[in-house]
Every structure is written in structure tokens, then in C-alpha cells.
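Here the complex is missing a single protein chain, while all its other protein chains stay put.
After this line comes subunit A, so read on.
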Amino acid sequence: MSDIIRRDPRAEWIARNRLHPLHAAMQTQQTSWMGPNGIIRKNPHAIAAGFIAASGLKRLDRSGAQQGTATGGRRTAAAEVQLPLHQVTDPAFYIAVVPDMVGGRLGPHDRDLLGLAHSLAGKDGAVLAIVFGEHKEGNFGAAGVDRLLVIEGEAFQGYAPEQLVQGLRAVDNQFAPQHWLLPDSRTGGGELGRRFAASLGERPATRVWQIKDGQCIGRAGAGQQDLQRGMARLILAAAECAEPVSETRHEALPVELSTSVARSLSRIEDLGSVAVDPAAIAMAESEFIVSGGNGVKDWELFHRATAALGATEGASRVAVDDGFMPRTRQVGATGTWVTARVYVAVGISGAIQHLQGIGACDKVVAVNMDPGCDMIKRADLSVIGDSAAILQALIEAVDNYRSGGQRDAA
């Protein structure tokens, strides 16, 4: 909200209208003042009229500090609402959740899953989230995590599915959760859950989209059929299986494994990710997009910058209409709706259609000349300046970073 002081004609009208129910609250009545003879005078009626507090309730303040909510006095932005804290001091049972943590943060699928876990846990159970390795999530409590178990170690880095299963088995031995919930996703949960199920010898309920009355319903076959069955101990749930937790805060108390995780003999060696031609990745599923718009004048430089960054190219409608980019590269409501984790908008002011198209993006970086444009309101990081100079500097910085990184490795 801006801090510009504006007239509020409605409030002024109420202040003039003695019959209006809010009239008293709008008065700037002095409650005490010095009379002409040097005697302090008080107006008890003004004190008794009280004022309307931020909570919406009428309050009286007899300390003399009360100033009616006057016409000039504006209510500032609503105070942060503190949600009630849900505490489970002595959990009767655990519901274990293994979130995917794509990019080190809880994703929407993970939050749905925590909501489902919370509905299964009720009042007595605790939701135990198990996270492997480092994470960047700062607010597990708001997502509905009662207990947080972070399992760290070198063995869990990279692609080590067999070691992760060992970790989950150790958790299973110590906490014996009533239910295990994993996201049935391609980003790891689907695979890990099935491996874990095979290792435990449990028959999981897969692609579950609803849990009701002790029955879980999941898609079967190629999605043409539903399979309804009793509650399974291990549940692989689809996205939007439940509403995420939104009405309570949780403690997210850290817990630890009492034993160390057994090392499994690794039969799968991770040789690292392979460079993929970013142009070959479909834009809708690309992870990192650099888009150019009307502000880009030197397209040769733009192409060099995207190549240096290893990003998929995108464009705004204007750039496509002007013939600088093919129609297939257009981002926005009339083009492709992208889901990139990082979206860099170069010289794009942010028409509403374009902002719709990048609605699912996590982090948006804007490079623009105009500090007041809509894209900068949306962006997590904005750099105001000439796009050509910044792209040129970015290419140099990336080259430096790459060569510096190699020197460190050598």
C-alpha cells in the first residue's frame, strides 16, 4: 500500500452524519483539554464512545491517550494474523511423510501430502516429515510438520535410491509410523516409495487421490479406472489429494535417529547430470528460461547470453510479432504456460497475459529500464538498467564463474 495521504469522502460523510452508527468512531474528539481558566476539562462522552480496534471490537481507553479513529487517521495494512499453534506433546502415533523437496523447498504436492497426513493424524498423532540432505525450506511449521527429521550424510548425496531406502527403514524401525505417505511423482517420490514398499514387503496404494471413511481411492491402469480399497500402510498419493494445512501452525520440532543408518553396497553409481541441449527441451517443462521482449535490441547478444547460461529461450508476444523469435517460443496466455523454476525476463514489462503464463514459476528475475513496470512487481530480483549492458556483463560473469569453478575442482 502506498503512503500517500488521501481524503476518504465516505469517512468524512460519516463524521458529519450524527445518525450514522459509525459516527462516534469517526470523531476526532478531544477527551481532555485545558479550559480557559487553566482547569483541565474532560469529555466523558467521547471516552465512552470508544473506538473500533483493529479486531473490529469496540474498545474504551480511559488513560487519556485515546484518539478517535479520525478522518485523517488511516488504518495501516492488516496486522499479520497469528494462526493457532497445534501442539502434539506426546504423540500416540506417527504419520510419516517423505516430501520430494524439489529445489530444496516444499512444493505444492508436498503441501497437499502434509495436509492429508494432518487429516490422518487428527489430534493425537504427529506428522513426521523426513528430509534427506540439505534443504532451503524455512517454514515447515506452517506447512503442517509436527516433527522434522533431517537425515544428513555424504551417502545421501546425488542419486542414491538404495541408500535412501536404508534411511527410511531406519526411521521405520525407530518410529514405527502408522502410515507412510509419499508423493506419487516423477521427481523422486514415486520411485522411492515403490522401492521402499518392495523393501518392506508392504503392498502400497498408488496414485491415491482421495481418502475417505477408511477407504483409499486411486487411479488404476491407464487412468480409465479407479481402485477402491481399504487403507494401506504405505500410500503414494497423487497431487491435490487433500487440502494443504492452512488454519494451524505446527511446531516442526527436530527429532533425530537414535541409530546410524546402515550403509548399503551401492550398485548404482551416479556419474552426474549430462548436458542437454536446452533448445531441445519443451518449453512447458523447461527448468530455466530466459525470455526476451521489446526491450531487447541486440538479439544476437541475447542468443549468446542464453547459450552461455544454458537456458531455454522464450519470448514475449511483441518479440514474436516483430519476427525476432519463432511463435513456438512465445510465453503467456496465448503461447506456452511455463513451469520453470527460474524465469529471467529481459526487457519484458509484464502484460497480464504474460504474467499469467509465468504464474507457476518459482523465482522470477527481471531486467528492465522501467522501475515501475508490472514485471518488477512480480519479480524476486529486478535489475534496472540497459539490457544489452547487463547481458554482456552476465556472459562475462558466467564465463568467470565457470572457469573459476574448474580451477577450484582441479
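Simple rule for what comes next: a contact is a pair of C-beta atoms (placed from the backbone, for glycine too) under 8 Å apart; a residue touches a chain by one contact, two chains touch by 3 or more; residues count from 1.
FYI, contacts and distances are computed from a predicted model.
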As a check of understanding, state which of "3-isopropylmalate dehydratase large subunit", "Putative sulfate transport ATP-binding protein", "ABC transporter permease subunit" or "Electron transfer flavoprotein subunit beta" is the UniProt name of the chain not shown. "Electron transfer flavoprotein subunit beta"
May I ask which residue of A:Asp61, A:Glu152, A:Asp270 or A:Asp321 touches the chain that does not appear here? A:Asp270
Residues on subunit A facing the left-out chain by the touch rule are 56, 78, 81, 103, 159, 162, 186-187, 190-191, 194-195, 197-199, 203-204, 206-207, 209-210, 217, 219-230, 240, 243, 246-247, 267-276, 280-282, 285-288, 309-311, 341-342, 344, 350, 352, 355-356, 359, 362-365, 367, 371, 374, 376-386, 389-390, 392-394, 396-398, 401
